[in-house]
Every structure is written in structure tokens, then in C-alpha cells.
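Missing here is one protein chain; the remaining ones are kept as they sit in the complex.
For subunit A:
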Amino acid sequence: MNLQVRYFASIREALGLSSEMVESHARDVAGLLNELRARGGAYAEVLAEGRPVRVAVNQVMATPSTPVAAGAEVGFFPPVTGG
């Protein structure tokens, strides 16, 4: 299935990319993270386990166990710092 993956702030900068279509077999956010880390390079670094990566699925705050379905929009970003 295809997922629309978006990156923000320090993660966007490190990847040099703000969005991409990802062909994925993941059932949830954790699975997608593993697929992206497996690409190695900057992906493995900025999305490494233990790094403070936050996620939203279809523009709602999500967790590693949140399911992802075909066509979903998944956003990865660092902890938020607005206000």
C-alpha cells in the first residue's frame, strides 16, 4: 500500500525532504518506522530508537501502536515547541 509520509522541523532538515510517497507493508506506526530505519543513512539516524520522534496519523497525534491504512498521511516530527 502507499502512504503519504511528511517530515517537519529538524527531521525534515536532516532528511532534506518534506514529504514522499512510501510503499509500505506496515500495520502500524512502529512497523513503518522500522521500514524507514531499514533504509539506513539519515533515516536510520534521525528516526533511531530512543530519539524523541513524535508522529501524527491523518493529522491527529498518534503512538507507535496506531494502525496505518492505505492512503494514510503519516507525519514525523520532533517534540512540539509552539506557544
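Before moving on, here are some points about what is shown:
Definition applied: contacts are C-beta pairs under 8 Å (C-beta built on N, C-alpha and C of every residue); 3 or more make two chains touch, one makes a residue touch a chain; residues count from 1.
We take it that contacts and distances are computed from a predicted model.
For the chain that is left out, the UniProt protein name among "FtsX-like permease family protein", "Heme exporter protein B", "Molybdopterin synthase catalytic subunit" or "Sugar ABC transporter ATP-binding protein" is "Molybdopterin synthase catalytic subunit". When the omitted chain is restored, the residue from A:1, A:44 or A:80 that touches it is A:80. By the touch criterion stated above, the residues of subunit A touching the omitted chain are 6, 8-10, 52, 54, 56, 59-61, 75, 77-83.
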